[in-house]
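The structure is given below, and queries will be raised subsequently.
Every protein chain but one is kept in place in this view of the complex.
Labels for the chains are A, B and C, by order of writing; each one numbers its residues from 1.
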Amino acid sequence: MAQQKSFLEKLGSADYRIIYAIMTILVALPLVYPIGVPQSIAPPVINYVETINKLKPHDLVLVSFSGYMTMLPDVAPIYIATWKMLMTKQVRVMIFMSHVDSPTVIRQEFAQLGWDTVYTEGTDYVIWPYMTMTESAEIAWTADIVHGFFTTDIRGISVDSIPMLQSIHDAHDIALYICESPEYCTRRYVLAGTPNYNVKLLVWGTATNVQPFVPPFYDPVKGPVYGYAGGASQGAMMEAYLFQTTHDLKYAGEGVKSNDAKNLGVIGLVVIVIIGNISYFGTRGKKEEK
Amino acid sequence: MFVSVWYYMYRVQHNQSLPKIRTIPATLAIEEGVGRSLEMGKPVHYTMGSDGAPLNSTGMGTTIASLAVLRFTTNLVAKYGVRLIMHLPSQGEAIPLIEGVIKEAFVEAGKPEAFQRGDMHYYGYLTAAFSPGVYESFKRDKVGLFIHAGSIITFEFPVLEAAKINDAIVIGGTPRWTATYIFAIACDHMFIGEELLAAGASLSENKFLISGLASEEWWKFVIVGLIVLGVILKAAGLDVAAIYTM
Amino acid sequence: MADMLFMFIQMVMVLATWSYLYRDNFFSKAAAEIVISVSTVYFFLSFYNSLWQQAIVPILDGTNLLNIIPIILGLLMFSRLFKGYGWVSSYSYAILLGLGTGATLTTMVQGSITTRISDTVTRPFAATLWQDQLGAWLTVFGVIFSLSYWLFTIEYKGYLAYSLKIGRLFLMCSIGMLYAEDVLWSQSLFTGAATIVVNFFKVALGIPI
Partner (left out) sequence: MSTRNFIRRDLPLILIVIAAVLQLGSRYIQDATLDAINKALGQWSSYITMMAWGLAVIYLFQGEWHTMQMKPGWEQKALFGVLVAFSLILVGGSIIYADWAHGQLGFRGDQVQWWYTAFYPAESRAFYGLMFLYLMSASYRMLRFRSLEATVLAVSGLLYVCESASIFTLYLDPYLTAIGEWLYNYPNNAATTAAVMVMACGSILISMRQLMGRERTAVEVAS
């Protein structure tokens, strides 16, 4: 016999489309009307920024850049803030592409930021072409950066005729490595790179990739990882910290905007979980009575 | 490690008894799922994930384990006469290997003609192409059993959810811990962590593989021993990190 | 104009994909088909382009003739398409599997086992605050209890059953946190996709983004 569902039972078995609609509205609302939820800053992010601040002119910075287009909304705030910081440091930069999207994304980001007004390709920075690298190839490459793996840079110019590379030998020359953080990458570099070469590491990436793997290696004083930032929320923190410390408007970007959406989304999640549980406990009591 | 492996291999060669391997629930479910697909007249879908078959990296072990499960599944599928649809991973270099395993399983079951290359679907490099591709296949070809085992990234949650929406039995698992939760949420039966790697051995019923598993059990006790020893050494003031990572 | 077209295409792709939620339809399938073609053909072209520059040009100009070997091995993969010669392709992936084997044996013992053990046992002694010390000791026991989940030859009875129960709590805590992380990043992407749609309408209506 069909029984009338009580209010609590209905609450516990709401159609999934209703949840979709509620969450969509909550997340999209702040994109139309920004609210400006205040921001807190985590210590690894502060250390990330401060490690870059300690760079001296002419230091060699190695960057492994994924620029995976799908994940850009989650990581772009960190990328952009990092490029902006590096542009003020007069360092030498070597960029290693770890995803097939990277060449496109990096050219777009550099064009937007005016990177080439500060640095010259070939003398101040080198971009390696994207190639699928096996672990053995990467180890060989750390031992001989110029000839270890690549024969040309991304423009197709031979490594022997790139001025910047002529003074670089192996990973000993690297002052800082800003490293992408899928698990294997960090593990590999912490193992292969640091004990042999003592390279300082900073880690950037999506929250999913950074959070589980990096904290065991993180120590702001001894390293090997001196700071890290993962995901849009830490990207927003980085922007906020840079803005607080430099009062430079150029550091205010997309991250702060998505912070609002994040907050409302989280509130939504908490509310639906609470509703689900109210229904569960309400109806469970009734079942037990029966 | 080598010593323990050799010890059990020695036992195998001299026909001595081996420890019994506990059954992994998800492996039993495969047979049940294939039977159900036969009753419903729906195909079995198998995938290792959109990025699921690395060969030349540390993910190789997972690939091999998943292939063992694939071989077992294909054997059952051939025996019952159910259609198998394989959704290939992005690694092109693994395609010949996967096809070889499927073909061989069909040959073993005595039905080499049942192999259809057209039922092997490729979707390219991007998970965002893989997931809708698999989703479409569920809608178009229907799905009775969906097995998703390999080194999987979490992006593939929608695929598992789609299989569930399409009324399939979902079996899956990965040794990659970060992706385990998607199976905890969406699967009917799952391989938790290393269970997938062990499943390959226990399914094969090959004595050598089982002996390997038995020797691996010892490693885990050694790990526990090393942890306890490490705590004692550290309390005694020794540099454990230097000793252990020599 | 080109920018507007670009934004329009992006918006259409987002909406076509989201139309899955309503029901199965031709637009969502066509969007999937487009992405599958990009996902394969675009990458095929760009990888072959790199291959040409990095491997074949050195053969042609005589600087690295040995590159001919991987090219031949790569071609052997295609033997899979010819009936009766499929086994030839095993030579190509044998090399890859060999390298995978080497990589596993060289990096995993240290990277995933000994470093992790030493990290676990040194933490309780490195911690200064009481909560960190408590946590670090909990980790030591947590690792041991969690390990008991993955025993395959021993029956769970007596103490081992308790160990398994406690170990499972640690595993559940971890699964909860990993789940939470994915909620966070997928939300970022959802926001990103919603931004595409919102921005298109803002531009179309002349509202500053």
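Note that in this section a residue touches a chain if its C-beta (ideal position, glycine included) is under 8 Å from a C-beta of that chain, and two chains touch if they have at least 3 such contacts.
Every value quoted in this text rests on a predicted model; they were computed, and no experiment measured them.
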TODO: Mind giving the shown chains that are in contact with the missing chain?
DONE: A, B, C
Task: Where the missing chain touches subunit C, by residue - done: 6, 9-11, 13-18, 20-21, 26, 29-55, 57, 66-67, 69-71, 73-75, 77-78, 80-81, 83-84, 86-87, 90-106, 108-109, 111-113, 116-117, 119-120, 131, 135-136, 138-143, 145-147, 149-150, 167-177, 179-184, 186-187, 189-190, 192-194, 196
Open item on the list: Considering the whole complex, not just the chains shown, which residues of subunit A touch the missing one?
Closed with: 14, 16, 19-20, 23-24, 37-40, 42, 69-70, 72-73, 103-104, 131-140, 143, 148-149, 156, 207, 211-212, 215-216, 231, 233, 259, 262-263, 266-270, 272-273, 275-277, 280-281
Open item on the list: Give me the subunit B residues in contact with the hidden chain, please.
Closed with: 1-2, 5, 56, 58, 60-62, 64-65, 67-68, 71, 88, 90-93, 95-97, 100-101, 103-104, 107-108, 112, 116-124, 126-128, 131-132, 140-141, 155, 157-158, 161, 175-177, 180, 185-186, 193-194, 197-198, 200, 208-209, 212-213, 215-216, 219-220, 223
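Just so we're on the same page, only the chains that are shown with their structure count from here on.
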TODO: For everything except subunit A, show me which chains still form connected clusters by touching.
DONE: one piece
- [ ] Average the CA atoms of each chain to get its centre, and name the chain whose centre is farthest from that of subunit B.
- [x] A
Task: Geometric centre: closest chain by C-alpha means - done: C
- [ ] Please give the pair of chains with the highest number of C-beta contact pairs.
- [x] B-C
Open item on the list: Need the CA-centroid distance for the pair subunit A / subunit B, whole Å please.
Closed with: 30
Task: Whole-Å gap between the CA centroids of subunit B and subunit C - done: 16
Task: In subunit A, residues with contacts to at least two other chains - done: 70, 100, 134-135, 208, 212
Task: In subunit B, residues with contacts to at least two other chains - done: 56-58, 125-126, 128, 154, 177-178
Open item on the list: Using the touch definition from the top, list the residues of subunit A that touch subunit C in their complex.
Closed with: 17, 20, 24, 27-28, 31-32, 70-74, 100, 129-132, 134-136, 150-152, 156, 187-188, 191, 206-208, 211-212, 216, 231-233, 258, 261-262, 265, 269
Open item on the list: Which residues of subunit C touch subunit A once you look at their complex with the stated criterion?
Closed with: 21, 43, 46-47, 50, 53-54, 58, 99, 102-103, 107, 110-112, 115-116, 119, 178, 181-185, 187-195, 198
Open item on the list: For a test of understanding, state which residues of subunit C touch subunit B in their complex under the given definition.
Closed with: 17, 20, 24, 28-29, 31-32, 35-36, 38-40, 43, 77, 79-80, 86-87, 89-90, 92-93, 96-97, 99-101, 103-104, 107-110, 113-115, 117-122, 124-125, 140, 143-144, 147, 149-155, 171, 174-176, 178-179, 182
